[in-house]
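Only a single protein chain was left out; the remaining protein chains are all shown in position.
Let's turn to subunit A:
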Amino acid sequence: MELAEHKKRNRRKMTKDHWTAVAFLIPSVILILIFVYGFIAWTGYVSVSNWSTLVPDFSFAGLQNYISLFQDYRFQSDLRNTIFFTIFFIGLVIVMGLGLGILIDQKLKGESLFRNIFLFPMALSFIVTGVVWQWLLNPSTGFNQFLKFFGITPKWYTDTNILAGFEWGQIEFGVPVAIIAVVIAAAWQMTGFSLAMYLAGLRGVPDELREAARMDGASEFQIYRKVVIPMLMPITVSVIIIMAHMSLKIFDLIYAMTGSGANFVTDVPAVYMYETTFKGNNYANGAAIAIIMLLVVAVFIVPYLWNSRKGDH
């Protein structure tokens, strides 16, 4: 009873501040409602229409655009590429970020110099990274000029082989070798980010814990494996979420570096979306790809948001 009374009084007291806050929030809420959610709804509407030329045609097509996409050779290739790109990219970024983070955390001299060097690539735009790595991994220039002395000349992003492939739908499902070149470029750029995250996390692991483990006779390796890395779990989850939504939507790096690639070995949904919409004028098809991408990203993001919301309470 008393508690309720207190709450009530509290709410009344808050009223003025409360309304000021709401007043400040309303414009941005309205803008976001229109320009984010409104246009998502609009895209959804276009994706079930027949708008496939420059002439808008909003007649209802049902799920036809989605069905034809999933039967499409190029889109199936895109899904395959996105899956493997995401897995390799996140894996590499986590392993490299954690590894470098642990090395830098050894209180070595010139620590901040190394930290900055590893953080640099993040300051570049993906377009720059794409152009640079396009030349570095070009099979006839770049690294191969050096590697050929050892008798190895990988074809990098022009390789059309699919490793461990098997027939799936219209395509061969397996690891496209060419995507590895793109993964290297993407990981080069984003490792600095996970390094920074892990470094912050490592600094948060209390020395007492390590000390205690050491007293119990754990080796350095065991300390990391059993104490430190499990404590970094929340950071790993954050890195996975952030990298996943980046890699599932990737466009600029691929577009600048390789394009669709021979036989679509480096194509991704975002590139297909851009080309079918603005080159082929097939707006309904492009909208359908956009919605599918949104759903795929949502699969990662929504549970995360849900979780962190629960954490707040």
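Just so it is clear, a residue touches a chain if its C-beta (ideal position, glycine included) is under 8 Å from a C-beta of that chain, and two chains touch if they have at least 3 such contacts; residues count from 1.
Methods note: contacts and distances are computed from a predicted model.
When the unshown chain is looked up in UniProt, the name that turns up among "Probable sugar-binding periplasmic protein", "Sulfopyruvate decarboxylase subunit alpha", "Beta-ketoacyl-[acyl-carrier-protein] synthase family protein" or "BlaI/MecI/CopY family transcriptional regulator" is "Probable sugar-binding periplasmic protein". Residue-wise, the contact with the chain that is not shown comes from A:53, picked out of A:53, A:145, A:219 or A:308.
Of the listed positions A:87, A:124, A:231 or A:294, the one in contact with the omitted chain in the full complex is A:124. One chain is missing from the display, and on subunit A it is touched by residues 52-56, 73-74, 110, 112-113, 116-117, 119-120, 123-125, 127-128, 134, 138-140, 155-158, 160, 258-264, 275-276, 278-282.
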